[in-house]
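Shown here: the complex without one of its protein chains, the others still in place.
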Amino acid sequence: MLRRIGLALAAPTAAVLFATIASSIFLVIAGSNPITAYGDMFEYGSRLEIQVDILNRATPLYISGVAAAIGFRMNLFNIGVEGQYRLAAIVAAYVGASVSLPAFFHIALILIVAMLVGGAYAGVAGVLKVSRGVNEVISTIMLNAIAISGLIAWLVREWQAGGTVDATGANLGIGTEPIDESGLIPNINSWLELFTREIGKGKELTGVLLVAVAVGVLYHIVLNRTRFGFDLRATGINPFAARAGGVNDKRMVLGAMVLSGVVAGLVGMAEIAKLGRFNPNFVGNLGFAGIAVALLGRNHPGGIAIGALLFAFLDTASGVLQVTGSASREIVFIMQGIILLAAVIAYEVVQRYRIREEARMASTLLAGEAEE
Amino acid sequence: MTNAIELIGITKRFPGVLANDNVNLTVEEGEIHAVCGENGAGKSTLMKILYGMQPADEGVMRLFGQELSFSSPNDAIDAGIGMVHQHFMLANQLTVLENVILGAEPTKSAGLINFDEASSHLEEVGKAYGLTVDPNDLVETLEVGERQRVEIIKVLYRGAKVLIFDEPTAVLVPQEVEELFRNMRELKANGATIIFIDHKLEEVLEIADTITVLRQGKTVATVKPQNVTATDLAELMVGSELPKPQISESSNNNTVALALEEVSVLGDDERPLVDDVSLSVNKGQIVGIAGVEGNGQHELVGAILGTQEIDSGSISLMGKDISSQSVRDRRESGLGYVPQDRQDEGLLLTAPLWENAALGHQTSRPFSNGWRQWFIDKVGSRSQTEMIREKFDVRTPNIDVSAHALSGGNQQKLIVGREMVAQPSVLVASHPTRGIDVGAQASVWQQIRDARSAGLATLLISADLDELIGLSDSIVVMFRGKIVARLNPSEINPRSLGAFMTGAALETES
Partner (left out) sequence: MIDRIRRLPAYARWATYATIGILILTLVQELGQNQTSHLTATSTAQTALKWSIPILLAGLGGLFAERAGIINIGLEGMMILGTWFGAWGAFNYGPYWGIVIGAIGGAIGGLIHAIATVGFGVDHIISGVAINILGPFAARFLSSEVFTGYQGGSVTQSPRVENVDKFTMPFLAGGYETPNFLKWLGDKEIPLLSDIGNILRGILTQTSWATIIALLLVPISAYVLWKTRFGLRVRISGEDPWAGESQGVNIYRYKFVAVMISGAFAGFGGAFISIEMSSIYQEGGTTGRGFIGLAALIFGNWRPGGILAAALLFGYPYALQFGDFDGFASHALLLVNAIALFGVVIWALRNDKRTDAAIAFVLGSLSAVWYFVSDTVPDWWVKILPYVIVIVVLIFFAQRLRMPAANGQIYRRGQT
């Protein structure tokens, strides 16, 4: 049992170690001191306010990771999370701004709309694959481009907010109508402050964190405890055996893609809760980062969480580097990239080792029995 | 006469299996030497060692008197040995010429292939040995017999003096077999030495100069064809006596459990893979399907299971028509399935045993529960798996290990077990004891016999004559998609069974 945990952690730890060393080499070449740089980052990251930032950043990353992981468990590559979450966000923002309901229903409406849009858009790629054999990697990427360059640009103009100032009197600029207070998921500072001191500097811990936790829990339950999840995983491991075992693989592909899209739709919700609307500067790249995090976490709900926190830490804490000047903040990008690549390779190596070991152990056991 | 090949004391172990046990083989120069044995006897392993694809654990190999050892096929090729594989190693989308010269391409400057030289060399070789092929044909357009000729030319092109043929007639029709034997005699006349693996006794007697019989990894005899009959060979291959058919009481209660009516499955080119097959299996009965692989059995099984669409006919299970039901529905209606390739079709290798036990039954208790069987019942699954492990003697440290850690025999016991405990009304068992050790084999057989007594209807597809004759209440023979014979196992002998299986009987009967 301990051995299993050890093996499971061996690969990512090795990857992080390798990446740290490699990045240190880059830093040294660039003339910076890696130890100071890492030290600065850790010190910065230990402050409560910054930890709030890290959690805020990790929340959408985690959801995005789960969305990608749903596909990965079935050997489907939903690279379209990027387009799905943005499309879902703008539609949800528009719908959310057009109504005014009691808080619970208002928030629920926004979330549901986002999930439906995400699921539908991913479903397009799913239908294309199931009915016409179009590779989902290419179709989701094309759909991304269509969403980002085309649909969203158009919708932003169509749904441009009427007035020019918002509730606080600040300049509105380009973007959708602001959502009423009742539709914004509140922060959960008070919950966190039960354990810690008061959070300063106006930092707000997003309530979407709870949504993320719920997503993670549901992911685990659905995949590991339901029959649908069993069918999905079986198809991912061995589609032939799954078919012989009664699984309808076409329905599975469609189902998995849609489910992945549904979760993807929630990725933008933290930003919506913060901004109250959708604008062209809406946070980007969460789709690809989510894929990285899913790969890093090996599609495991806990692993993805750790991966999300790690990447969020790197993204956030690197901000201090600009201030202290001990290194350029972009070093974290290289680190993230190397961590990802190293982890992916390490997993493969460990997996192969584990297979050999298990086989050897089982046959030694049998040989032992036979001799008795 | 010098000896072309001498294999002395060759031993090869795989995890859990002793494939070759102190095997001796001596092949004289210029002769056609057959190596016989049933499936799993160790013939392929021996040839792979000879061709450098596997290293031997123990033993000595001599080629024309010189002791050699090979670390890769390249070494064997350089030494003048060529292998004509049973499953052709030809790339379909390349031309004959490209396939033949691969690895030994003649080049002009800058790495450009000298196609003219290659082409003329190939034609020379072809003429010298009487093999005609068009170098510019795409391999995928060739018939099976022609592809085999390309395989042969591939090794001759490199100047092979010793040719190994691995079950060459397995995929040929009678006329193509004649052509092949003609080519072999031609090769022999030109000085080649031929080793060929075969388990079709009539053929072996016809073409070979010497025959070596392997059984369970050991050499049991080396004989001359003029001194033996096919029956003698069969006995050498399978043991001192053929298994006696079951004398136990018939448990056939005359209720039809599985019925196929005029079922046909057409292939891509509209040729029937399953041709108008009608058969039925009663409760408490085991019907065996005999036949050389590739005569439609696989497609028939697929049709019954539901993974293969049928083009005409109907299938019914316990009286209900299941012809258009999904695989899952058929399983839930009581159809059990032991696949012919456990790793490809039966198991999730990287998943733990208890999940594998649920595969195919995940919509029923105790594997799932809750409203509309939505939830996987982990506790129920685990206890069910423990029960399977106990009852079916699946040797494993625990039920959490991944399926790939188990030996083939234990994997098969798990699969048989999971199907049996679901208490199906019909079991389709395809090659249920292929490639597993003797102990597991006996265990599986017993389970099938017990289930039969309890009323299970079993359709047994197998290439193992022991198994078919020993277990079946009645046997049908499939050849080219059709049922060509319905036999009583207590009246049968391997020779006539073999004749039906290879289609020879058709000619004598008409």
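As written, the chain order gives the labels A and B, with residue 1 at the start of each chain.
In this section, a residue touches a chain if its C-beta (ideal position, glycine included) is under 8 Å from a C-beta of that chain, and two chains touch if they have at least 3 such contacts.
Remember, predicted model here, so these are calculated numbers, not experimental data.
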| item | value |
| --- | --- |
| Contact residue for the chain not shown (choose from B:L18, B:A79 or B:I113) | B:I113 |
| Touch criterion as defined above, residue of A:A8, A:I188, A:I306 or A:V344 at the omitted chain | A:V344 |
| In chain B, positions touching the absent partner | 53, 72-74, 77, 83, 85, 89-94, 98-99, 101-105, 107, 110-113, 115, 154 |
| Touch list for chain A against the chain that is not drawn | 26, 30, 77, 79, 128, 132-135, 137-139, 141-146, 149-151, 153-154, 288-289, 291-292, 295, 328-331, 333-334, 336-338, 340-341, 344-345, 348-349, 352 |
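Definition applied: only the chains that are shown with their structure count from here on.
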| item | value |
| --- | --- |
| Inter-centroid spacing, chain B versus chain A (mean Cα positions, whole Å) | 47 |
| Contact set on chain B toward chain A in their complex | 15-16, 305, 307, 326-328, 331-332, 337, 339, 344-351, 355, 358-360, 362-363, 368, 373-376, 378, 395-397, 401-402, 404-407, 410 |
| Touching residues (chain side chain A, partner chain B) in the complex | 224-231, 233-234, 237-238, 240-248, 355, 358-363, 365-367, 369 |
